[in-house]
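Excluded from the complex is one protein chain; the other protein chains are retained at their positions.
We call the chains A and B, going by the order they appear; numbering starts again at 1 in every chain.
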Amino acid sequence: MVNLEDLKKEAKTVLEEGKVKYIIGYEKSANGLMPVPGFIKSPEEVEKLIWTPACVYNLTKFLVDEKRRKSREKKPDERPVGLVVKGCDSRALVVLLQEKFINRDDVFIIGVSCEETGVIDEKKLIKKLKGKKAEKIEFDEKDNFIVTTQEGKVKIAASEVLAERCLECKANSPVIYDVLLGEKAKRSVDNPFQSLEKIESLPERERWKFWKEQLSKCIRCYACRSVCPMCYCDECVADTINFAVTADTTAEEKAQKIKWLEKSPVKSENFVYHLVRAIHLAGRCIDCGECERVCPLDIPIRFLNKKLEKDAKELFDYEAGFDPEQPSLVSSFKDEDPEDFIR
Amino acid sequence: MKRTGVFICHCGINIAGTVDVKKAAKELAKHKGVVHSEEYVYMCSDPGQNLIIDAIKEKKLDNVVIACCSPTLHETTFRNAAKSAGINTFQCEIANIREQCSWVHKDMNKATDKAIKITKSAVERVRRNESLEPISVPVTRRALVIGGGIAGIQSALDLANSGFEVVLVERSPSIGGHMIQLSETFPTLDCSQCILTPKMVEVSKHPKIKLMTYSEVQEVSGYVGNFKVKILKKPTYVDPDKCTLCDECSKVCPVLVSNEFDLGLTGRRAIYIPFPQAIPATYTLDIKGCPGLLPIACGKCADVCEPEAIDYDMKPEIVEEEVGAIIVTTGYDLYDKENMAEYGYGKYADVLDGLQFERLCSASGPTMGKILRPSDHKEPKEVVFIQCVGSRDPELHCAYCSKICCMYTAKHAMLYKHHVHDGQAYIFYIDIRSGGKGYEEFVQRAVEEDGVLYLRGKVSKIFEDKGKIKVWGVDTLSGKDIEIDADMVVLATAMRPSKGAEELAKKLKIAMDKDGFLSEAHPKLRPVESVTSGMFLAGAAQAPKDIPEAVAQASGAAAKAIAILSQDRLYHAPTVAKVNLNLCTGCGMCVEVCPYEALSLKDGKVEVNEVLCEGCGTCSATCLRAAIQVKNLTPLQVHEMISISLGG
Partner (left out) sequence: MAEEFEPKIVAFLCKWCSSAGSDLAGVSRMEYPPNVVPIQVMCSGSVSPLYVLSAFNKGADGVLVSGCHPGDCHYIKGNFYARRRIALVKRLLDFIGLEPQRFQMSWVSAAEGTKYTQIIKDFVQELKPLGPQTKLRRDL
């Protein structure tokens, strides 16, 4: 089990040694169960750090902001940022490295292993507690969590409240790190695509019905995009809102703007938006589940990405986020890539 | 708003027969930005072109669309017309309403409708075209030929005789290749050396040819018209200008190694001349055989060399050359002995390969042209020739046909009979492939005049028994088992790409086929060009072939190279990739996909080498951020074309 004290110790050491400019980790929030991202700037502040099964956020997204901030600074602090990452988050780092968005020495990776559990799905927990309000959740030995409510402590089997993606996780322990806390132990996963296959196996009509219903709900708040560590483009091709216009943008470049889809949150445009997003995440999405978590309408966006993850594996034996040196899924090919769908 | 003109061609009735051109012109006239729209019977005719030119001038058109036949036919015609009227060539686009519309449909309404969409789509495109001028680069008017066999010699001479400087690089000490080892050539039986040596001498004397033997290409960079080449000149330790070919050094050299020119049938000294007519005419000290120069272990050769031509301190040298075109003629090797153990090749002295047999027949060969068995120097009375050894055997060896073996085996059998009148030649074969001028007649002559016995079938076993080589096989025509007590067996082993060709191909970035031969750009239409522009292929490096084919291809390659070198500047289509630096995040995915290595990352952004870019657009489809696009067929243009094609 990850010992919080070890985590604090490691954090303290690097801060004291001045190895990092600050550390981004998880901090207790005022309103109980769910933590908030915390920016730890001094050795004293490390006491704020926590590590619980509610540490769901993928903090790598902050590197995107960090990179932008740094590029605006005249004399930036060149030291790395310390970052607390879980297994899934570490794979996001690998993709960012692969895409040269960050350099390895931009980040000091404090890896925490989920060992044989993972993080919770808040909604599942609420349901499980049937109205009781959770104040605290802790890792217990092996595959249980201990939840503290007003009425005392309860032991819950992790599998009952784990996030869906944790149940299908391929990397419970970070694949890349500078220090690693916890064991490299891995919960066995029979089939990382089991939830997806339920939808895949529906007949075409039913699949369409399912997605039509789900995607019609989208209000295009773009929370999914904002939270995704891979959605770091300055300008998203899928919408016409955030054009990156800088001092060097030429009139001609402005004239080249394309409205691939409309802003209005109607079914057809929502589909195009989500399909473009999924395609652009092919071979890049590492299933940290953040997009789905933040969606205010509970759209199961994860399945779109999962589908492509599965196809990449099945068709091209490609898995994202394990090797920063490998060429990307769509910028490589094999002579024997399948072509049975081609006439 | 840009002013667009539309010109719809009737093409006689070819278009007008199915497309209502009047209606189309009327519809187009209504399209946004179109200020002129007309139809005419033959747009490509002079009056037709004049209509376009006049309209551009009179109506001050910014751009034009010609709806006519496929752009492969008249795009250039109309673009030139546009240019003559004072607008940029890229302000003219073609709408293909003949091949892709009027010729394939019958229903006039529907065809007209489709033609209108195609034409509107071209209008939307042309309105967003940039005016571009061809990218021009100066040309280094010299060529590099790699490989000094017959193909390389021919290419070099053709180039040099057309007035271009040539650097001819050969890795062995002399040019001549395999052809110089041959005794006589089919189907005319003229002496190979006699026809090749004059060409070799011409190479050595040619003021335009810089001959670099004992040298290897190390590195190639640049692009068509402007290649930079690094060539390693290995030390020969003999100054060719001083060497008088007196042969004293070789007489005193204590080292004896196998002589590659005679394919191991004889030996040579560590300091040697490959063969008497070698070009350059000089000795070479083969460091691999020599007991040592650092410190000098023997030194006998330098002691006896009167003109003091031997210099043990000679160092390898890197020579840099700039050339505009490269011809690769790296030739072939025979299939390795190790692979053919089943035929006793390499095990029994009297089982030879085709080239060894050539040396035995050669007047300058180890036996002075007498055909004698290597084992006991007796005249062989029964000789078995076996074809397709290693060729046409996809399971175990090479799947392809080595092409020349049928002919040279017939020649071998014939030559044998001319030397040994009372001997018997047998040939095991699968098929006889004798396509070529005079080839079939040649094979018939072998059978009819020289009594060569052709046996259709495969050899099952070869072994030595009491001084004979027993050959067991089956005649598949008669179904009979055959057993021959042969004195000698000659194998027509498969032709392989020469050793080192693969490494060189990687340096040159030219592709190889599955067998390791260099790939031509198109199997039918561009047989002497490699996929890399400015690099050409000739001879057996590209595929097995005989001398006349190699020579023809070599001249073809030279002509292709001349087409480049004869220009002061090369022009390159300007429709190349362009980066929007604001959007590029430097992920490098486009760099990975570019087939021409035209892209590179610099300071976290991608950079296009416009000369290398061919404008395929693969980068643009790969980029997640639309940060890289190909000029004049940008995503925006395609977007508008899609829109219009679906009814706007």
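Here, a residue touches a chain if its C-beta (ideal position, glycine included) is under 8 Å from a C-beta of that chain, and two chains touch if they have at least 3 such contacts.
All values derive from a computational prediction rather than experimental measurement.
Visitor: Sort by label and list the shown chains the missing chain touches.
Guide: Spelled out, the missing chain touches these shown chains: A, B.
Visitor: Decide which residue listed in B:Ile8, B:Ala67 or B:Ala111 touches the omitted chain of the complex.
Guide: Of these options, the touching residue for the absent chain is B:Ala111.
Visitor: Out of A:Val189, A:Ala223 or A:Leu275, which is the one that touches the chain we can't see?
Guide: In the complete complex, the chain left out is touched by residue A:Leu275.
Visitor: Tell me which of B:Ala552, B:Leu601 or B:Val638 is the one touching the absent chain.
Guide: B:Val638
Visitor: Touching the left-out chain: which of A:Arg72, A:Lys130, A:Lys155 or A:Arg343?
Guide: Touches the omitted chain: A:Arg343.
Visitor: Footprint of the hidden chain on chain A, which residues?
Guide: 199-200, 204-212, 237, 260-262, 264, 266-269, 271-272, 275-276, 278-279, 282, 304, 307-308, 311-312, 315-316, 329-333, 335, 337-339, 341-343
Visitor: Considering the whole complex rather than only what is displayed, give the residues of chain B touching the chain that is not shown.
Guide: Residues of chain B in touch with the missing chain: 70-72, 96, 98-101, 103-107, 110-111, 113-114, 117-118, 121, 511, 531, 593, 595-596, 614-618, 620-622, 626, 630, 633, 635, 638-639, 641-643, 645-647.
What we mean here is this: only the chains that are shown with their structure count from here on.
Visitor: Find the geometric centre of each of chain A and chain B from their Cα atoms only, then give the gap between the two centres in Å, rounded to an integer.
Guide: The separation of the two C-alpha centroids amounts to 51 Å.
Visitor: State the interface residues of chain B toward chain A in the complex, per the touch definition above.
Guide: 580-583, 585-590, 592-593, 601, 604, 622, 624-626, 629, 634-636, 639
Visitor: Once bound in the complex, which stretches of chain A touch chain B?
Guide: Listed in rising order, the residues of chain A that touch chain B are 99-101, 232-235, 237, 244-246, 248-249, 253, 256-258, 260, 280, 327-328, 330-332.
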